[in-house]
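Below you'll find the structure, written out as structure tokens, and then a few comments.
Note that one protein chain of the assembly has been removed; the remaining protein chains are unaltered in position.
Order of writing sets the chain letters: A and B. Residues in each chain are counted from 1.
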Amino acid sequence: MSLELYITQQIINAISLGSLYALVAIGLSMIFGILRMTNFAHGDMMMVGGYTTLVLQTLGLDFGWAVIVGIALGGLAGVIVERVAYRPVRGAPEVTLLLTSLAVTYILENLGILIFTSSGRNFPLPDWMNSAFQLFDGQITFTQINLLTVGLTAVALGTLGWFVTRTDLGLGMRAAAEDMGAAHLVGLDVNRLIVAAFAIASAFAGLAGILWAAQAGVVEPTMGFTPLLKAFVGAIIGGFGSIAGALLGGYLLGALEVFIVAFLPSEVSPYRDAIVFTLLIAFLLFRPNGVLKRVQEVKL
Amino acid sequence: MKTTRKNVAGVAVMAGLAIACSSFSSRLASADDTIKIGATFSVTGAQSSIDSPSLNGAKLKAKEINDAGGVLGKKIELVIYDTKTDPTVIASTASQLINQDKVPVALGLNDSDAVLALGPIFQTGGVPFVTPGATSPKLPEQVGTQMFLACFGDNVQAAAGAEFVLNKLSGKNVYLLRDNTTEYTTLLAKYFKEAYEHAGGKIVLADDYKHGDTSFTAQITKLKAFPTKPDVLYVAAQPDDIGVVVKQMRQAGLMQPIVGGDGYDTPLLLSVGGKAANNVYFSTHAFMAEDSTPGIVKFYQAYKAAYNTPPENAFAALGYDTVGLVADAIARAGSTDSAKIRDALASTQGFKGITGSISYSEGNRVPDKTVSIIGVKDDKLFLAAEVTPTWIAKP
Partner (left out) sequence: MSRKQSFLIVAAGLALPALFSIWAPALMNDYFVRVLTVMCINALLVISLGLANGFTGVFSLGHVGFVAVGAYVSGVLSLTDANKANYLPDLPAWIAAIHLEFLPSTLVAGVVCVVLAFLVGAPLMRLSGHFVSVATLGFLIIVNVVLVNSDTYTRGARTFTGVPLQTTLPWAMGWLLLGLVVLARIIYSPKGRAWRAVREDTIAAQAVGIAVLPTRLSAFVIGSFFAGVGGSLYGHYIGSFSPASFYFAYTFSLISMLVIGGMRSLTGAVVGVVVVSLLSELLRNLERGFDIGIVSVPPLYGSSQIVLGVIFILIMIFRPSGVMGDLELSLGRIAALIHRGGKETKT
């Protein structure tokens, strides 16, 4: 296969993976920006989205509707978690928030195992989605799922962009992310803003979960775990707390992962995750504000 | 005592401890007129699709034996523990069985890594252990004299697979994909390579993945970029991965036959793989169907009656046979002394199980059994071949 075709295929793979990381990273950054909280349970919203869509399809609902409800339920799950677990500890030291989110993810994953068992369940796709475009004599495969991923991500991002620039709620969220105290002072209903942030962030994660399940073909209770960590790295690289940063970081990370495996010698590829996290540590040490400066970091 | 929060909490803890202690003591005070056989199975976790049917088969045989009068005049009692596919729990269960339940013999687990987790504990404890379906032929050497297999070794099924690929599928070049993070798959791939190349086949490309990976785009892209198109894809995979692998390969346009080992013998192959599972073949211990051998057919119907579902895979039959094997050894030993049971096991000749005849030749603790190759066509399983391989790699 020619090099150009190989690279093109890898670019397609990178965009597909990067979209998923970006969706999750944006949610993480939103929550951090507004609450200064690292939400480890974010990845489980992916699981909620994935299982909801699966269950609804099993009950006979059309794929399209199942996806919409899945996204909505992902958002709802985030709102419920915020209300039940995070609001009571709001204002506590950062570490307490982080630990609480760890406990939440532990509970949610085990709930998933309890209800659905730990083996993967087949994620059904409508027949028209199971085909792929084979270009250049099969050397480039571009599946319907790739198309769906890119399409839905674009729609989500577009909606978000409109939301944070044109609606009161969206502008309020940005204000609160800049300075929570000031937002409070000018009379913004901070609770509403936080709930909105969680709803949107978790809905994005739900969508990412559905797309992830579509690509992998299975849904399983721990599916959100690894993407969460990766998205986290992406968000930090891009600039933690900034939506644009998360977007950029997500795609950068997707590209990095794909290219490590595709172009480096095969002895290196198993260390892909180690490389990614070393990069994380390097950024935390030397450029904690990420590529796009955002967060003020206190360092010694 | 005042009903402060602390006091209420304290009482609750005491009550809880009391319940716990009573549940422990009731376990300890079991009847003395049963013969206890330890049974460790991962009913939850990644191995559950294989261990659950295996345990069901074991329980079925235990019931049949007890209904027929038991062994040495006593009923046999399976002391069952769920090992959760977790090496820590597996090891801890082994200790409990030996030191607390004091079983003279134990059986269970169908994965080589799982058996390795408890093997040394049984070896040091001097209690024999029989695995129904963990197929690493190295286990008896690695663990020691207390370890027995009731199934064939991976070197045998890999050789059978290699012969099937060459003779029945006319596969002259093969792509070998291996999960390099579990014992079973690593060994299976190794033995397949040796047997296949020995018989003149060519492995044109080999690649690895990690157990639990859900994305195989990297490996698939590399394969598609390769100039030679392989005739057959041999994938050494665990039961919870194979459905995903098969699905993604077909999605990428790879339609060649996919061949593998008994890790494919799981309902997950069809439930997760769906249409992608067609043109897949795998080696396993027996073909579970209503038109198989008389022994299997009888088991099939009994299993269905007892559990409301046909046996999910060959591991159900293996569990059944292993209990039979152990009970037979106890009978021949004439006692419940671990050392005598071990010796009786080691001298087993011609035990007729439904998965084949089990004999341990001199010093060997892996039986010679034939291999069934099962294929998938029109979304259904069928028996493609029965193979007794001619050349087998050394363990």
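For this structure, a couple of remarks:
Rule of thumb we're sticking to: a contact is a pair of C-beta atoms (placed from the backbone, for glycine too) under 8 Å apart; a residue touches a chain by one contact, two chains touch by 3 or more.
Predicted model, so just to flag it, every value in this text is computed and none were measured.
The missing chain, though absent from the display, is touched by one residue of A:29, A:100 or A:149; that residue is A:100. Listed residues B:103, B:118 or B:277: the one in touch with the omitted chain is B:118. Listed by residue number, the positions of chain B touching the unshown chain are 13, 16-17, 19-20, 23-24, 28, 43-44, 82, 84, 86-88, 90-92, 95-96, 99-100, 113-114, 116-121, 124, 138, 141-142, 180-183, 186, 210-211. Counting the whole complex, the residues of chain A in touch with the unshown chain are 38, 85, 88-89, 92, 94-96, 98-100, 102-104, 106-107, 110-111, 113-114, 225, 229, 232, 236, 270-271, 273-274, 277-278, 280-281, 284-285, 288, 297-300.
Quick note on the criterion: only the chains that are shown with their structure count from here on.
Per-chain CA centroids place chain A at a distance of 37 Å from chain B.
Against chain A, in their complex, chain B makes its touches with residues 44-46, 48-49, 207-208, 210, 214-215, 217-218, 221-222, 224-225, 227, 240, 243-244, 247-248, 251-253, 268, 271-274. On the chain A side of its complex with chain B, the touching residues are 1, 6, 9-10, 13, 17, 113, 117-122, 130, 132, 134, 138-139, 141, 143, 212, 215-218, 223, 258, 261-262, 266, 269-270.
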